[in-house]
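Only one protein chain is missing from this complex, and each of the others stays in its spot.
All chains are identified by letter, namely A, B and C, in their written order; residue positions are counted from 1 within each chain.
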Amino acid sequence: MTEQHAQPHERRILGTELLWAFGVGVLIAAILSVVVFTALTRDINPPSNVERIDPKTLHLSGEFAEQNLGTTVARDGGVTVRIITTQFMFAPRCLVVPEGRRVTLRFASPDVIHGILITGTNVNTMVVPGFVAQVYSEFTHSGDLLMPCHEYCGLGHSEMWATVRVVPESEFKPDLDGRVACAQR
Amino acid sequence: MRNVERLCLAHFWVAFAAFLAAAVLGTWQMWVRSPLGANVGTPGQYFLSVTAHGVSMAYVLTIFFIMGFGYFVAVTALGRPLPGKLWAWIAFWIAIIGVVMALVPILMGQASVLYTFYPPLTASPWFYIGLVFIVAGSWIWCVLMLVAMRQWKRDNPGRPVPLAMFATVANSVLWLWTTVGVAIELVFQVIPASLGFGQTIDAGLARTLFSWTLHAIVYFWLIPAYIAFYTMVPRAAGGRLYSDTMGRFTFILFLVYSLPVGMHHLLMDPEHGNGWKFIQVLLTAFVSVPTLLTIFTVTASLEIAGRLRGGRGVFGWITALPWQRPTVLAAGLAFVMLGFGGFGGIINMGYGVNAMVHNTSWVTAHFHLIFGGSVVIMYFAIAYEIWPSLTGHDHASSAPLRMQLWLWFLGMMVMTLPWHWLGLQGQWRRIANFNYADPIISGWGPLVIVSLGGGLVLLASALLFVRNLVILHGGPLPALQRPLYALAVHPPQRVPAALNGFGLWNVLVLILMLLAYGYPIAQFVITPSPGAMVHRVH
Amino acid sequence: MMPTDQPSIADDPLEVVDQVDEAALAEVMRVVPLGAGVLAGAAVALLVIGYLVIYLLVFLPRGTVG
Partner (left out) sequence: MPPTSASEPHVLDRPWRIWASIVVFGIVLSGVILGVLIIPVIQGRSEGIDAYTAICRALGILPGSPAKQQVSDRTPPTPVSQVVWTPDVLQILADARPERGRAKVLEVCVACHGEQGVSVAPEYPHLAGQSGAAIYKQLSDYRTGSRTHESMTIIAKDLDEPTLADVAAYYAAQPKRNPNPATLAESPPAIVRLVELGDPSRNIPPCAACHRPGSGGPIETPILSEQGQDYIVLQLKMYASGERRNDVYGRMRAIASRLTQTEINGLAAYYRAGFR
């Protein structure tokens, strides 16, 4: 191939490559714009609230002591669920949440890294010792859902799961000090 | 060629031995978690197996294969003997010591922390020190690749470095950059804790440092497969490489964009803010550009080959391609699996959408399809392609090779497609035994059995692969000297320095790492998170 | 660097063996990226459509997350 003859030909190849790169860039921009649109209109973000807490003294007093766990309804109607993820169980192991209302779930781990998801919903977060993991969501269907620990936390990892009971608004009745518990222990 | 045969074969056989053992373990795990093996094996055995499967596939198979293939490329692409061959053997033996030091505690059940080791769970110090030895061995390989390229450029001023070698050196630069993360985590956090020098460990910092390595290591595994796509597949199909410049540019994009995106593994972590996670999502979106460029360039190269063999019309060239040649068949199957795996990746990186699939079987399907599928099938193709020149004997017939490739493809698709559906149902990862009595989980049983079927096919394929290579050592036919690397449609006469070296790109990587990882790591120094107590597993 | 006319790597002994003849290649190159562009374009478009389908039909109905 002589020098002159190669010029236009080589340029045409690079032209097609750049056209392809431009097309792919447009598709990637489309996907990213869907992400940005969702974030702006429905407040959808990955759960992250960078809140530090000492895992060694969780059980003593403060937000994550044993008596303070489970679902509580504040005076302004805000539903908050506090859950401890510890080696090989959730405390409490059964949660009640209302359907259709925004619920804030707060997790803390006193020992190793855990992680949770609730089947059939977008609730998902890692629970790292030293931080409070906070996820808020609206549950769109009622029924009993499964909340397993989805991060390896030791030999009992497979048995670590809890039940999330999504009840319609009519059945979600907090008691005197705003707590709602599952029927069975 | 004479001077690296034994070196390459030593590396490849260590890699494929680890691969076969890990394939057996993988199949056992599929059986144990299925309804058929409900009460077989204890959690201790299961997590021991998962750790061994992960370490063998992710560290031993990959690092040894890449080192062996790197030496082979350095000699054949540059057409000159390998500089510092003694150091290559030293690196090999250091890495072998590392493998033994890591595998012994795993098999003794003292290191069941999985291959991405989750501090505060802490394994035996030997496990971590073994990993450091393996990485140290691979660092020597990186230096040898850089020295080989520099010597060649000194003797050939102004000439472009052959694409295969350019990509191998890009891979070693990427590996030097990415191992810094796990090295800091091991040396300053995990090894001291496992030796008992501290009772607490900062789990948030450990995860962030490991994420620095966790994504670029995937591209370190992937680049040899892409070298085969760009240089071997067009030659095997009887065509030319569509664009050599785009090939160089793709490997540079991999180097620049794969490093700062590691934190998309932490999208669901509480220790980083939304802003940093969105930057990671954006950079991850652009790390798919080089893969999409490769699909176009390599398909165009195959189109050239197909049309040269008489393919007509828009798609006529596809049927005209020589699918009976293993390398061409492997490339086709690899692209199909890359499509499915890439689709899984787009969902994973969807900012909020990640919450739907994080740590579910969807993610397991994603990396089994891309790494286990398209990358490992190209490792097979590379091995088949270069084994004759390494052993001096040629394959008697390509039928068993094609059979093995088809089995691997079918097994992988059958195993991973059900996982996508199960992942959306919420099937979570690393489960020793399912509670099939639970109404939600009982529906998963049949699909887990289907995946087990896929696993068995994969095991058969793995065994057939090792057989195909072993019989070559004593095969009758003398190997004919086949050229390996494809010519470009326009072989490059002069290439800008930016496409012939990595100076500019190293500067850009440094700046990108500071922007993407600067504050997320600094925050653990500014306000250290409360220490989590070390939980020893040894 | 002095811009001298260097031999291309095609002259390198290992590279020279290639049974592609230039005339046929030039003929083929007039139409080449069309097939690849259509095939790869369709595949990538399929990926993006799949992303939107799963996003609309599976992700959104499951409720918000934040």
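Heads up, the rule we're going with is that contacts are C-beta pairs under 8 Å (C-beta built on N, C-alpha and C of every residue); 3 or more make two chains touch, one makes a residue touch a chain.
No experiment lies behind these values; they were computed from the predicted model shown.
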Message: So there's a chain missing from this view; which of the remaining chains does it actually touch?
response: A, B, C
Message: Out of B:L86, B:A437, B:L480 or B:V525, which residue would touch the omitted chain in the full complex?
response: B:A437
Field: Residues belonging to chain A that touch the chain removed from view
entry: 7, 10-11, 14-15, 18, 36, 39-40, 43, 45, 47-52, 56-57, 59-63, 65-68, 72, 74, 78, 80, 84, 86-89, 91, 93, 104, 106, 110-112, 132, 134, 136, 154-156, 158-161, 185
- request: Considering the whole complex rather than only what is displayed, give the residues of chain B touching the chain that is not shown.
  value: 39, 42-44, 110, 121-122, 158, 198-200, 245, 249, 256, 271-279, 281-283, 286, 432-435, 437-438, 494-499, 504-505, 508, 511-512, 515-516, 519-520, 523, 531, 533, 535-538
- prompt: For chain C, which residues reach the chain that was dropped from this view?
  reply: 1, 3, 66
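FYI, only the chains that are shown with their structure count from here on.
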Field: Chain pair with the higher count of C-beta pairs in contact (A-C, A-B)
entry: A-B
Statement: The distance between the C-alpha centres of chain B and chain C, rounded to whole Å, is 21
- line: For the pair chain A and chain B, the C-alpha centroid-to-centroid distance in angstrom is 29
Field: Shared-contact residues (touching 2 or more other chains) in chain C
entry: 29, 33, 37, 40, 44, 48, 51, 55, 59, 62, 65-66
Query: chain B: which residues touch two or more other chains?
result: 242, 292, 296, 300, 346, 350, 352-353, 355-356, 489
Field: chain C partner contacts - residues on chain B that touch it in the complex
entry: 76, 79, 156-160, 162, 235, 238-240, 242, 292, 295-296, 299-300, 302-304, 306-308, 314-315, 317-318, 339, 342-343, 346-347, 350, 352-353, 355-356, 424, 483-485, 487, 489, 491-494, 497
Residue ranges of chain B touching chain A (in the complex, touch as defined): 43-44, 47, 112-114, 118-121, 202-204, 207, 242-243, 245-246, 266-274, 277-278, 281-282, 285-286, 288-289, 292-293, 296-297, 300, 346, 350-356, 358-360, 425-426, 428-435, 438, 440-441, 489-490, 523, 527, 529-533, 535, 537
Field: Of all residues in chain C, those that touch chain A in their complex
entry: 22, 29, 33, 37, 40-41, 44-45, 48, 51-52, 55, 59-66
